[in-house]
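A single protein chain has been omitted from the complex, and every remaining protein chain is retained in its original position.
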Amino acid sequence: MNIIVLIKQVPDLVEELEIDSSGKDLDREWLKYKVNEFDDHALEEALLLKEDQGGSVIAMALDGQDVDKALYAAAAKGADRVVKVTGVGENPSNHQAAKAFANAISGMDYDLIFTGVQSVEDRDGQLPVLVAHYLGLPHVSVVSGVQVEGGKAVVHKEYGGGMMAELEVDLPAVLGIQAARETPRYVPVARVRRAMRGTELEEVSAGDVDASAGSEVARMFKPETGAGAEMLEGSAEEVADKIVGILKEKGIV
Amino acid sequence: MEITRHIFRNFPEWLQIAFYVVGFATIFYFLFSSYKIVQKYRKGRPAGRWNNFGARFMKALGTMAKHSTISKRNKYVGYAHWMIFWGFVVLFIGTVIVALDHDFLRFLGFHLLKGNFYVVFSIFMDVFGVAFLVGLLMMAFRRAKKPPELDYTRPDMPKDKYDRKPYVTDDKIFLWLLFLIGLTGFFIEALRIVGDNFPPFESYSSPVGWSLAHVLAILGLSAKADSIFLYTWWFHAVMVLGFIAYLPHSKAMHIILDFVNLMFKDEMAAKRLPKVTEEKMKEGMGYLKLEDFTWKELMDFDACTKCGRCHVACPARASGAPLSPRDLILEMRTYAETTAGTKEWFMQQESNGWTGKKNPAIAGDVIKADTLWSCTTCMACVEACPVGIEHLTTIVNLRRTLVDEGTMEDSLQDVLMNIGDYGNSFGQSDRMRAKWTKELDFKIKDARKEEVDYLWFVGDFASYDQRIQGISRKVAKILNDAGVNFGIMYEAEKNSGNDVRRIGEEGLYEMLVEDNMAALEEASFKEIFTTDPHTLNTLKNEYPDFGGNYTVKHYTQLLIELIKSGKIQIKNKLNYTVTYHDPCYLGRYNGITEEPRELLKLLGVTVKEMPRNRSNSFCCGAGGGRIWMDDSKLEKRPSEMRIEEALALGQIDCFIVSCPKDYAMYSDAVKTSGNEGKLVVKDVVELLEEAIL
Partner (left out) sequence: MKVLIVAEHLNGKLEDITFEMLGKAKELGTAEVALLGHNAKDMAAQLGKADTVIYMDSPELAQFNPDTYGKALKAIVEARQPDIVLIGNTSMGMDLAAALSVDMNMPLVAYAVDVAPDKVVSSLYGGKMNVESAVSTPFIASVLAGAFPADAGRGEGSPAIEEMAAPDLGGAKVRFKQLIEPEGGDVDITQQPILVSVGRGIQNEDNLPMAEELAGKLGGAVSASRPIIDNKWLPKTRQVGKSGLKVKPKLYLALGISGAPEHIEGMKDADLIIAVNTDPKAPIFDYAHYGTTVDLFDLVPALTSKL
């Protein structure tokens, strides 16, 4: 069973985000990038399926900052092939990214395409279903359980509060992964280094990326935070007293 | 009568021959068994311990003669074992002299064992024979009182799943066999004296035998003395030969092995962990098969006498974790024996699942992952072991395998990823590392840009933890006011890697070393100091293996220098009574125990010592990555036990620490153990600050 996992690098939110001089984008000079956490889950689920049932996993990412490292880490985790899609330009929209992936994938042999259900940078919609429709494939997104039997996948789609729907999908299909069945595995630095020396990083052209988000960014701004909480000061005893006072005032106790 | 001993007294010739036949057969069996054991060790990798052979030999000889490692913190056992040891040695040498005289020198025309030489010889044998028996009785008495060290209960398996009665049997056989050998020796002597009709010289050359002979005579055994002598002699001989055959298959092995083990000890064991070679990295990190261990580690497994000191010292075991250093070593011994085919005659029996497997994973099946992850790497086991076993290196090497496989708690995984991505265990941006300095009213020099005398390697906790940032600022202010020329590396500093290495993520460790050394190269300084003993340990002891040679000091050492040279003036003496907790990585690992105490005394403070102090300090439980793991399954946290140890001293104003992790752990422990208000946790520098106001 062959699974292609699509990986996207996104800004690491650990840093303070600043807006650049144009007022329309993040100041990307000091930004660190990391793999979208849901794509980590997508890769993990793919690897677990491969370990269960055999087959191969191809990790694919668009050319960008620190992408090589992400692909080598995927190889170190167990991906059989790692592919970089080149020529898609800087900071493509998700429509463009999806088209680029679709172009790169066409001609490949696969049963499933996994990618993370969403990322922090999805202004023009989430990737899984965009890719599915550029490829004309069936899809289910927000998936947290995948079983594959005889040419079909049985998946659990998450709704809120623990409710789930069980759906059956004909293969090949695209799944937007919310959570892998296990926490994504740790890959020791030594293995990544070994992968860097021993793995071939394939490159594929994005081809004709004739897709567009259909809208432009007019401006970017920090959200107004509300007035914020009234902070209660003092020792634990004093604050506890104040809270009891508030609760009595509101008629809660 | 001639002053001598009649060897093989009254034996017919065939009986003497029979003795030699049995004797040689036994010795042959002993040599063969020993050969198999040595072959087992030779399966292991080189250990690099053949350096300075002469010095090693002399040092081990001295340790053995003085019994320094056994007497440490246990004088009773020290004395008892000293007597058993020297008793055995003298009796053994005595027997060798007898054999030499009778089987060899006699044919050259010499006879040593006569006259004054024989008298002295015989007195020595009697005196040390008594010491031998007394020592053994002291040990038997101790054993009967069931001290915690000798409790063989395993912390990692339920009681019905294993059987250690064979160990107890071995213990009993070892002790009582030796005792019987000694006792029958005296009986032989006595029977001989009775049979020879009390030759006068025996009254001063064999005082014990002489007295015992009178007792036997009173009991009316004089007539049958000769025949009883023969049987007693053979009984003694069979027990001795039995002991020789038994030695390589029991704890008696320690008689020979432990001297050797001490001789090949690495003084830097655990402080400086071994690198992983390139080729090993290709096969897989850590120890996957018996041949991956060094011969010294294989020897370690056999050297253990189950004395239990490591078991009792271990903070993980004390807190209810499934780790006992003793049981880890014994389990590895069982594995080595099963794999290499050497046998103990009284092996532990258990069914923890690996003995049935075809290819059990050493890390995971033989030693469970939970056990390995429980270790705080405090080194109490290595420090306590009288025979030079290096448990910690084995634990880290097995952890390397677990890391390679990804078998670890999610929270630990997250921390390693954070350290890999951001260079710190807090998962915060590297640019925030020096944010703690913003509240100071002066700017700390950037050692990358300006030359400084001292480079302050701050460390993660002292930089990112809010509570400890306060301590860092105090240190900075005091040094600045004292005119010390120091600087930090700001965001170029990364986690020093000490704990990363001890978790077993050697690849990440090497990456951190590379990055830190590159940053240190860029900076200009004379010496490094740090408030973090973990950082100190790896910078001082392990970075040299990678080419980084620096002078590294603890901040208490620096502060004392400044006080002594007058750069810091103590304005008011503090009237507190405090207790000082030696951080594992400062005291036990690096021997820095007196400077912090000296510092406290200079402040006028009275220091009351906890029972476990200096190199016997009791770990707070944070090391080895434990601070990033779930401790909810522990019965009682080590840090809480330590607070109780401090409270038992009576009225103590402050619990003094000199390590960021200790500060964090003990501040929490005071609260979670319900002792808030009874004890205040303070860093040394907080008292210093008060004293110089």
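Order of writing sets the labels: A and B. Residues in every chain begin at 1.
The rule is short, and it goes like this: contacts are C-beta pairs under 8 Å (C-beta built on N, C-alpha and C of every residue); 3 or more make two chains touch, one makes a residue touch a chain.
All of these numbers come straight from a predicted model, not from anything done at the bench.
Chemist: Any idea which of A:7, A:35, A:113 or A:129 touches the chain not displayed?
Modeler: Missing-chain contact among the listed residues: A:129.
Chemist: Going by the touch rule given at the top, which residues of chain A touch the chain that is not shown?
Modeler: Residues touching the hidden chain, for chain A, are 11, 13, 17, 19, 26, 95, 98, 117-118, 120-126, 128-130, 132-134, 138-142, 154, 156-170, 173, 176, 178, 212-223, 225-226, 228-237, 239-241, 243-244, 246-247, 250, 252-253.
Chemist: Using the document's contact rule, name the residues of chain B that touch the chain not shown here.
Modeler: Residue positions of chain B that touch the missing chain: 466, 630-632, 671-672.
Simple rule for what comes next: only the chains that are shown with their structure count from here on.
Chemist: Which integer distance in Å separates the CA centroid of chain A from that of chain B?
Modeler: Comparing mean C-alpha positions, chain B is 49 Å from chain A.
Chemist: Touching chain B in the complex: which residues of chain A?
Modeler: Interface residues on the chain A side: 12, 14-16, 30, 32, 34, 183, 185-194.
Chemist: Name, in rising order, each residue of chain B that touches chain A in their complex.
Modeler: Chain B residues touching chain A: 276, 281-282, 285, 403-404, 406, 408, 410, 413, 416-417, 420-422, 427-429, 431, 505-508, 510-511.
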